[in-house]
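Removed: one protein chain of the complex. Kept in place: all other protein chains.
Note that the chains are named A and B in the order they appear, and that numbering of residues resets to 1 at the start of each chain.
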Amino acid sequence: MLKSYLPALVFLALGAGTGAAFTALNSVLGPRRPSKVKSDPYECGLPSEVTSSFRFGISFYLIAMLFILFDIEVIFLYPVAVGLKQFGTFALVETIVFIVLLFVAFVFVWRRGALEWR
Amino acid sequence: MLLEQILFFVAAAGAIGGALGVVLLRNPFFSVLALVGHLISLALLFLLLRAEFIAAAQLVVYAGAVMVLYVFVVAYVGGIEEAVGGEGAIGRLGPLFAGALLIELCIAIVGSALPAIDSRGAHVPAGFGSPGAIGKVLLERFLVPFEAASFLLLVAAVGAVVLARRRRGLEDAPDDELPERAGRAPLGDPSGRERADGGDEGPPAGTAEGPGDPTPERDAERPDPVRDPEPQPAGGTA
Partner (left out) sequence: MTALPLASVSFVESTGVQIVKAIVIFAFVLVVVPLILLLERKLLGRFQARLGPNRVGPFGLLQPLADVLKLLSKERFTPRTAVPWMMAMAPAISIFTAVVTLAIIPFGDVRHNALFGASYGLYGIDVSIGILWAFAFGALAFYGLMLGGWASGSKYSFLGAMRSAAQLISYEVSLGLSLVGVVITAGSLSLTEIVNSQDHIWYVVPQFVGFCIFMVAAFAETNRPPFDLPEADAEIVAGYNTEFGGMRFGSFFMAEYINMVAIAGIATAMFLGGWHGPGPGWLDPIWVIVKMLLFVVLFIWIRATLPRLRYDQLMAFGWKVLLPLATLNALVTAIVVSA
């Protein structure tokens, strides 16, 4: 079984190699003329501030939280979906209950306004 | 076979290194990244144990979803380069407790693992660890946990929403109702103009059409910057 993953290993190596090469090539091939202005972060009208004290809206946090929940739903559904045809009605009912419960969660989240982006 | 062993040691070193990084690095963002490295190594270990589906789920759920939340939380709290704790009784007893736990776990693991070193390991039937096998087990043997998982997710969704609302109320307005954005971060600003892609001149360089790199020109174009001599504003907002 593990043998069938060998091409994947080649892809991993090729991907890492290409990425590293593209990242490093400019240092080799490009000129090097540093200046003070060049090393400023990009700005556009306002002085550029640095990120460490940046604060983000709660929406990002909430979206990430909901993402985890539904991502787990999807990852649970995949193995179940593979054999759903063979397993018969009982398995089908189980799966439907599973999906519906999460859909209830979804409706609740929507009703409470957590999906409004702000 | 040799490749498998090499991969095992790579993954094991990655897992231990990542775990150490989580504890030792001061910057929370780096800690989160170390944890990601740890989780990816664990996925590789799972794969080597023939648990294909678990390995994939490990990447999708932990490295891809849970860690995203961690990154967002670090972004939300801000990257404060300071270690928390270390004072009082917890600071003194903490390392002691951790050491005791480590020794105990080592005894337990070594005790059960040493006899197994000579053996060939468990016999693995064909298809073990594949999604189909996991699905069968989920639907037949672990029916209740499977349904309980979805109920747990429901509870988690409720909890997340309730907590977020309370936090938001504390954050910027006394009322519990969701306030309009008043002077908040400019994210998701609905005033972002819609731009018909590829205007008359073609798309602007740097985003779209050609890999025309705008950055060096951008810097060259700018005249003598006014605020150049003044130091960058100190980022320390208590």
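By our rule, a residue touches a chain if its C-beta (ideal position, glycine included) is under 8 Å from a C-beta of that chain, and two chains touch if they have at least 3 such contacts.
All of these numbers come straight from a predicted model, not from anything done at the bench.
When the whole complex is considered, the residue among B:42, B:59 or B:160 that touches the unshown chain is B:59.
Looking at chain B, the residues touching the absent chain are 29, 33, 36, 40, 43, 52-53, 55-57, 59-60, 63-65, 68, 71-72, 75, 125-133, 136, 186-190, 192-198, 200, 202-204, 206-216, 232. In the full complex, the hidden chain is touched by chain A at residues 1, 3-8, 10-12, 14-16, 18-20, 22-27, 29-34, 38-42, 44, 48-51, 54, 56, 59-60, 63-64, 66-67, 70-71, 73-75, 77-78, 81-89, 91-92, 95-96, 99-100, 102-103, 106, 110, 115-118.
By our rule, only the chains that are shown with their structure count from here on.
Averaged C-alpha coordinates give centres for chain A and chain B that are 10 Å from one another. Across the complex, chain B meets chain A through its residues 3-4, 47-48, 50, 52-53, 57, 60-61, 64-66, 68-69, 72-73, 75-76, 78-81, 131-136, 138-140, 143, 146-147, 149-151, 153-154, 156-158, 160-161, 164-165, 167-168, 171, 178, 180-181, 184-185, 187-188, 215-216, 218-219, 222, 225, 227-228, 232-233, 235-237. Listed in rising order, the residues of chain A touching chain B in the complex are 1-2, 5-6, 9, 36-38, 40, 42, 47, 49-62, 64-69, 71-73, 75-76, 78-84, 87, 91, 94-95, 97-99, 101-102, 104-106, 108-109, 112-114, 116-118.
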